[in-house]
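Every protein chain except one is present and positioned as in the full complex.
Lettered A, B and C in written order, each chain numbered from 1.
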Amino acid sequence: MKDNFLKGFFKENPLFTMLLGCCPALAVTTTVENAIGMTLAFTFVVVLSNLFISLININEKIKELIQPVRIAVYIVIIATLVTVVEMLMEAYFPSLYSSLGVFISLITVNCIVLGRAEAYASKNKPLNSIVDGLSMGLGYGMAIIMIAFLREVLGAGSITIWGSAKLSLIPVFNFLRIEPISFFVSSPGAFLVLGLILGVIQAINNKKVLKNKNKRQSKKEVK
Amino acid sequence: MNMAQVITILISTIFIENIILSQFLGICSFLGVSKKRSSAIGMSISVLVVIILATLVTWLLYNYVLVVFDLVYLKTIIFILVIASLVQIIEIIIKKFAPSLYKSLGIYLPLITTNCAILGIALKTVNYGYGFGTMLLYAIGSGIGYFVVMYIFSVIREELEQRNLPKAMKGIPIALVVASILAILFSRYVGIAPKVEDEEEALRETYVIENDIVEDENIIYYDHNYEDLNI
Amino acid sequence: MKKRPMPEVHIEGFKEMSINGKTLEYLSPKSVFLPTNFPSELSVLVKPGVRVLMGQKIMIKEGRFGYPILSPISGTVKETIRKWHPSNKMIPMIEIENDFKEELVDTFKNLNPEKMTKDDLVNVMKDSGLLGMGGAGFPTYAKYETDKPVDQVIINLAECEPFITCDYTYVLNYPNELIFGLKYMIKASNAKSGVIALKNKEINNKLIDILMPLLENNMSLFLLNDVYPAGWERYVIEKVTGKSYGVLPIEAGVIVNNATTAITFGRLLKEGLVPSCKYMTVTGDAMSECGNVLMKFGTSVHELLDLFNNVKEDVDKEKTLMICGGPMTGNAMFSGDFVTTPTLGSVIALRQEQYIGRRYPHCLGCGTCAKHCPVNLSPYQIRRTLRSGDVDELIALGITKCIQCGQCSYVCPSHVELTSDMLIARDLVRKMKR
Partner (left out) sequence: MEKYLVIKGPYLRSADITKRNTSTIMRDVLIALLPSIAFAIYKNVVLVLINGIYSSIYHAIYPIITLILAPLTSLICEAISLWVMKKRGIKTFKDLVEELKVSYGIFPGLFIVLISPTYIPLWVLLVSVAVGEVVGKMLFGGFGQNIFNPALVGRAFMAFTFSSHLGDAYLTSYELTIDAYSAATPLTSYAKAGAASIDIVNNYGGMFNLLIGNYPGALGETSTIAILIGAIYLIIKDVIDWRIPVVYLGTMFFITMIIGFIMGQGLWFPLFQILTGGVAFGAVFMATEPVTSPKTHLGRIMYALLLGELTVLFRLVGNMPEGVATSIVTMNIVGLMINKYVTKLRVEDKLTKKNCYGLVIFLVFFVLLFVYDVVMGVK
């Protein structure tokens, strides 16, 4: 259970290792606030969709019945959940809703949700599926909040969550006599930040692979 | 709508507010399929066709069915179903009447259903309440913008394949860096379109400001805090 | 669209080194070595222990364009051993121990070329195993066994590779034999005229002075520009006749032969000397002395180097190149202990101390190689495409046309090893095509 929960953060992080859900990761990461909102909405959808889909698949008869049209069924379930989220957000967080814009609706076609439904939830028990959804949602959330943090700090100089500044680096910028570089909150900045983060991850992976290779080689030599 | 407006909307959607580089729609296919020129062309032609048809159908459905019956809140579900069935129908038609085309495009069509570019453009046109003409131009411009970026990108990635890249940057990371440079470049094309003053154009302008999450808001943030600290 | 003229690049010759050196004859080696599977498997006719005469058939290459290989000396056949070959491989070779008697076979004695017909002359070429000594080692008679009309016979005396002066020396010492050979080559091909093509440079003035009075009325000299690759068959034909052709020179009505081949043919007809010797250049800044030596095919290079007091003593051998062939197309040998072949023109020892461990820039794609390529390829692009391994793209870039002249590496300002990449690409394409 613990492994199941932790996998989404590092080992199978949907954004960093599988490059799923790039669109929102680039679009809504201008501020940490948006990223947190996106995380909540996304986690809600992925957990519930995992739950419902695993519930459907418990019954063998239903499973066989919907087999040919299962993707359509999954999409309808997900779209319904997204609509629910949309309505909730519009009612309770109107400003967040407007700044996230169309990307809330686009959770429907996010590959992660459909991918988990097909690859995990349809084959596992409801409880496991919920944990899996939580893991994926929060792992993805962690990734986009990380990106948003970098972009907002460099681009705006301060992190603002729900109206009040929680963290401000403006004195540091002032001391250095420079200004925040608004490039990082613009769209080219999004590509560059994600590209560099992925580059660093790839470099770490390469090193690991190299180390494993060396280990294997030295083991062979010992033998 | 005159010629100048048409050119303005097209240039603006193709370059300045490019569907991929500025609106972040369709990134998955953009990164996944742009490795070879032939596949990039196949994918983007399919997207071009589907995006126009889907936007047209969903716009009509929204304005003449959903609005009339007050079912606007169902738009996400309805739209995704419409797009999925549209893709199915196109696939069947192509398969029957142009098998050779089906061979080259067939593998990309199923991917399109989950391509957020289609749903994104369909939702955007209704969210911002475009008229029929603007909607059509917007869809065409977005499709061509997708095509242009995919083509340029596949050319660059084929070229990158032959360069001596650092190991860490190979593949997706360097592609994103190139995308960043392209995004800077395309944003510099501001102003090459003819200048028009019109109601519909004004509508677009408001939309641009609303959606441009980029600078304005954050400059305000920054100034605000800056003053605070100086006091 | 007009055909693009070939790019003409002058490259530094370094020919004075060996011309000013000594000219020797070394026709009695202790033993000679003949490879048994180069260029392809040969059938051996003699057994170990048998005595052979000079000019006796030792091996036969069978199949299309087959030819015999004659013994260059008289002596006793020994066991087959493995020795280094100029292609940088260890190859099994037949050793023939010299008995210093120089006994010739009867076959070619008392030939009367005046009375011989075209077919007779071609048969002599075939029986004597006369090979083109320019580089490819293609049997000469194959060029003459044609039904197509031949306009001209061109003697290629360009020697475009730097350092090499073996043809120059041979012609200088045997001008009459060259003209004699050319005369009967014209006869063997029913051609109208013969042309001797040589480079327009200062050292050739001496040759021109010697050859001019000897020319017969259907022969002429042609001066080529001092460029690389001026000795390339296609270039010579294009310059001399103005014609271009598809695959074989005969399509343009031309036969091209190397000068050494012509002299060997001349000596065969005149003196009955079977093709067994040629001049070889020994030069390079790591050699104690430079010069040319008339040697038998199959002589061990060690013996020849000793004639020139070997490699300088202060030279660090691990930082020295032992190049067999020209510096542009030749091979760097792992050891100096290899044997000569009919196509080997030179052995060059070059010091490399100053270049070892230097760091060169990346290829920056400046296009200099493409500008200088004689067949209009783009080597930098081929090198890059090779990295992505796209065979179709390589074919589209025309890699199969590459002639391995080495020009691209030579002109590269960044010391990129383009020629070897081109070779790898060509081999890759050939492998994939099969």
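Going forward, contacts are C-beta pairs under 8 Å (C-beta built on N, C-alpha and C of every residue); 3 or more make two chains touch, one makes a residue touch a chain.
Quantities reported herein were computed from a predicted structural model and do not represent experimental measurements.
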(request) For the chain that's been dropped from view, list the shown partners it touches. (result) A, B, C
(message) In the whole complex, not just what's shown, which of C:I208, C:L364 or C:M432 touches the removed chain?
(response) C:L364
(message) One chain isn't shown here. Among C:M17, C:L207 or C:M333, which residue touches it?
(response) C:M333
(message) Considering the complete complex, identify which of B:T58, B:T134 or B:S187 is in touch with the unshown chain.
(response) B:S187
(request) Mind listing the subunit B residues that contact the chain we can't see here? (result) 152, 155-156, 159-160, 163-166, 168-169, 174, 177-178, 180-182, 184-185, 187-192, 194
(message) Applying the definition given at the start, please give the residues of subunit A touching the unseen chain.
(response) 176-178, 181-183, 186, 188, 192, 199
(message) Contact with the hidden chain only, please: which subunit C residues?
(response) 1, 3-4, 11-12, 88, 162, 317-323, 327-337, 348, 350, 352, 355-356, 359-367, 370-371, 376-378, 380-381, 396-398, 401, 406, 409-415, 417, 419-420
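Keep this in mind: only the chains that are shown with their structure count from here on.
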(message) Suppose chain centres are the mean of their C-alpha atoms. Which chain sits farthest from subunit C?
(response) A
(request) Starting from the mean Cα coordinates of subunit A and subunit C, work out the distance between those two points in Å. (result) 68
(message) I'd like to verify one number: the distance from the centre of subunit B to the centre of subunit C, where each centre is the average of its C-alpha atoms, in whole angstrom.
(response) 63
(request) Going through subunit A residue by residue, note those that touch at least 2 other chains and give them in order. (result) none
(request) Could you check subunit B for residues that touch two or more other chains and list them? (result) none
(message) Could you list, by residue number, the parts of subunit B that touch subunit A in their complex?
(response) 21-28, 31-32, 73-74, 76-77, 80-81, 84, 113-116, 119-120, 123-124, 127, 167-177, 179-181, 183-184, 187, 211, 213-215, 218-219, 221-222, 225-226, 229
(request) Under the touch definition given earlier, write down the residues of subunit B that touch subunit C in their complex. (result) 158, 161-164
(request) Flag every residue of subunit A that touches subunit B in the complex, lowest number first. (result) 19-24, 26-27, 30, 72, 75-76, 79-80, 82-83, 86-87, 99, 101-102, 105-106, 108-111, 114, 155-158, 160, 165, 168, 170-171, 174, 179-180, 182, 185-192, 194-196, 198-200, 202-203, 206
